[in-house]
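For chain A:
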Amino acid sequence: MSLRLVSAALLCVAVTVALAWAVLDRPLPEENLPDRVAAAMPESGVDHPVTAVLLNFRSYDTLLEIAVLLLAVVVALALREAQPDQPEAMGLDNPLLRAVMAWLLPLILIVAGFLLWAGSYQPGGAFQAGSVLAAAGVLLRLAGVTTAWLDNATLMRAGLALGLLTFLGVGLLVMIPGAPFLTYPLEYAGTLILVIELTLTLSIGLTLISLFRLTPPYADDPDEAREQAGKTP
Partner candidate 1 sequence: MIGLWSVPLLFALPLALGILSLLVTPAWRPRLIFVGLPLLTLASVDVLARLVLEGPRIYELGGWEAPLGINLVVDGLAVGMILMTTLVASLCALYARVYLRDYPASSSFFWPLLWLLWAGMNGIWLAEDIFNLYVGLEVMGLAAVGMVALRATPQALAAAMRYLLAALLGSLAYLLGVALLYATYGTLSMAGLQEAAAPNATTHVALALIILGLLLKTALFPLHAWLPPAHGGALTPVSALLSALVIKGSFYILMRIWLVLGPEVTPIFTAQLLGVLGAGAVFYGGWMAWRQHHLKQLVAYSTVAQIGYLFLFFPLVTGTGPEAARLAWDGTLMMLVAHALAKAALFLSAGNLILAVGSTQISHLVGISRFRPMSLFSFGLAGVSLMGLPPSGGFTGKWLLLHSAILSDQWWWLIVLFLGGLLSAAYIFKVFRMSFREGPQIDRSITPPLTLDVTALILASASILIGLTAHLPLFWLRLGSAFGAG
Partner candidate 2 sequence: MTWNALILFGVLATSLVASAVIFLLAESRHTTRSVFNLAAAVVKLLLVGWIVWGVYQNIDYEFRFTIIEGVDFILRADALGMMFVGLSSLLWLFTTIYAIGYLEKAPNRSRFFGFFSLCVASTVGIALAGNLFTFLLFYELLTLSTYPLVVHRGTRESLRAGQVYLYYTLGGGALLLFGVVALHVLVGDTEFVPGGVLSGLDPSLHPLLIGIFLMMIIGLGVKAALFPLHAWLPMAMVAPAPVSALLHAVAVVKAGAFGIARLVYDVYGIEFAFSLGLLGPLAVAASITIIYGSLRALAQDDLKKRLAFSTVSQVSYIILGISLFGPVGTLGGLVHLLHQGLMKITLFFCAGNYAETLGVHKISELDGAGQRMPATSVAFTLGAFGMIGIPPMAGFISKWYLGIGALEVGMNWVLGVLILSSLLNAAYFLPILYRIWFRRRERLWCEGKVLGRFETSGWLLLPTLATAAFALVAGVLAGMPFSPLYWADLIVSREYLP
C-alpha cells in the first residue's frame, strides 16, 4: 500500500464525510429561483424553461461555454500543427456501413432538426442537436465517406466560428437601442434565440467532430499531411 493510495483514501473519506455532513445539515433556501424563472417565462421568447435559462436568462454562461469548446479545438489545432500526426487511414471502409449510412444520414439530420426546433417548447436544443450532428459526422467518417466540404479547412473553421460570432453579434446588435448586452427585445426574442440556436447547432456539431478527430480534417490525406509537416520547421 503506497503512500499515494493511503493519502488518496484518506482524502476521499474526508471529503465524502464532509459532503455527507453538508448534505445532512442543509437548511432549505429562502430564495426561490424556479418561481422567478416561471414568472419571467412569458418575456423569454421561448416556452421551455431550460432553453430560456440557457439562451436568455443565463445566456452569458452559454456564450463563455462555447468559448471553452472552441478553446479545446484551438489547442488541438495548435498541437496538431506543431507535431503532425502520422498519417493514418481512417474509416472502416465497410460497404454495408456505407449503405446503411446513406439511409441513416437523412434520418439523423431530421432528428437533429427536430431536437433544435423542439428546444423552444420541450426538451432539446442546440447542444443536443449539435451532438446528434456530430454523431452523423463521426459515422460518416467511420464509414469512410469522403466529404469534400468537411476537408476544407477554411470552411470548417468558418463553421466553427459561425455560432460564437452570431451569438456575439446578436448580443451586441441588441445594444443599439440602448439595452445591455444580450437583451433581446421581447417581440424578436424567439426569432433571435432560434437564429442563435441554429448557428450554435452547426458550430457545436462541427466542433465536436473536430474534437473527435482532434485535428482539422486536412491532415488525413497523407500528401497534405506531409506538406503540413514541411511547413512547420
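Candidates were picked such that all candidates are chains of the complex that A comes from, given by their letters.
Here is the rule we go by: contacts are C-beta pairs under 8 Å (C-beta built on N, C-alpha and C of every residue); 3 or more make two chains touch, one makes a residue touch a chain; residues count from 1.
Source: prediction; values computed, not measured.
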item	value
Options 1 or 2: the chain contacting chain A in this complex	1
Contact footprint of candidate 1 on chain A as seen in their complex	18-19, 21-27, 29-33, 36-37, 40, 56-61, 63-65, 67-68, 70-72, 74-75, 77-79, 81-83, 154, 157-158, 160-161, 164-165, 168, 171-172, 175, 178-184, 231-233
